[in-house]
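Every protein chain but one is kept in place in this view of the complex.
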């Protein structure tokens, strides 16, 4: 499942999406809002997304993972809107028969999400705010 | 927290053990009972443990992780007794400011658990059973 | 012809809204739209080179030919997830 949501993210159901009798290893990644970035205290984050396209690109990341690791299963949730410090912005769960593949596929998926899924975040500090620039997309 | 338990494992509370305002990344590993091993259909697993020492060695793995990744936090649960296919035998959760460290520390912890924590598993197939030999401990 | 241009993140603030309509000549490419945006919205100009363009939810190269009524999204460098 590949979903973009405004609701708080719970890793539990994401894990169950990928658990099956052939999966010996499940690796879950949670991207969490940190209280600090480059020495500046973060109050909260605001995520903007091109929603319909973001879900489409998340599915594309899933297809890439399955092309590389055919025995893997993957499920992804990304949140948007306002997120407080300590809240979860991204959950990626990957299962595979063996843990090496599950770890590699999970890292691959995160890297690709950060490269192609059109989502942006604004950091809001005590004394200002800014939209963060990440990866330029290769058109 | 480092715990050995006979009860089913729920990753949720393990994640909360390591979540804190400075953690940007949480990586969770679940070791799950597979239905198949080297082409043989597995009915269930039976885990035996030297319980008091296993908890002590799990804490030691935690100390090693913190020595190498001082900004990390780690929490581990291992189950023992009879486990059915699809059930979780091991949960390792690691948080760190950045995801590279969280992934590396999690993989390191799994490797060390499999090297020094005295736990053993018996595979029970349709037509027999055997205790599995894994890593000899370096005395 | 007209294309609908969707704006996100900082671009939305810069232009003052999530969506604008741009008039282009028949057969214009993404590059043509980029140039037109630079003329109509001088504040966008320094950012245009770093943008990707998505047409109907697919990333397209600068030489892609637009059609009337296309929905074009300006995609600034992505910063999804956490922990940049």
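The first chain written gets the first letter, and so on, giving A, B and C; residue counts start at 1 in each chain.
The definition used in the following text is that a contact is a pair of C-beta atoms (placed from the backbone, for glycine too) under 8 Å apart; a residue touches a chain by one contact, two chains touch by 3 or more.
Because the structure is a prediction, the values reported are computed rather than measured.
Across the entire complex, the residue among A:19, A:34, A:77 or A:99 in touch with the chain not shown is A:99. Only one of B:2, B:47 or B:69 touches the chain withheld from this view, namely B:47.
Between the chain not shown and the residues B:33, B:65, B:93 or B:106, the one that touches is B:33. Residues of chain B that touch the chain left out of view are 31-34, 37, 45, 47-50, 52-54, 56, 78, 89-90, 110, 113-122, 131-139.
One rule holds for everything that comes next: only the chains that are shown with their structure count from here on.
Among the residues of chain C, those in touch with two or more other chains are 82-83. Counting partner chains per residue, chain B shows two or more touched chains at residues 24-25, 97, 99.
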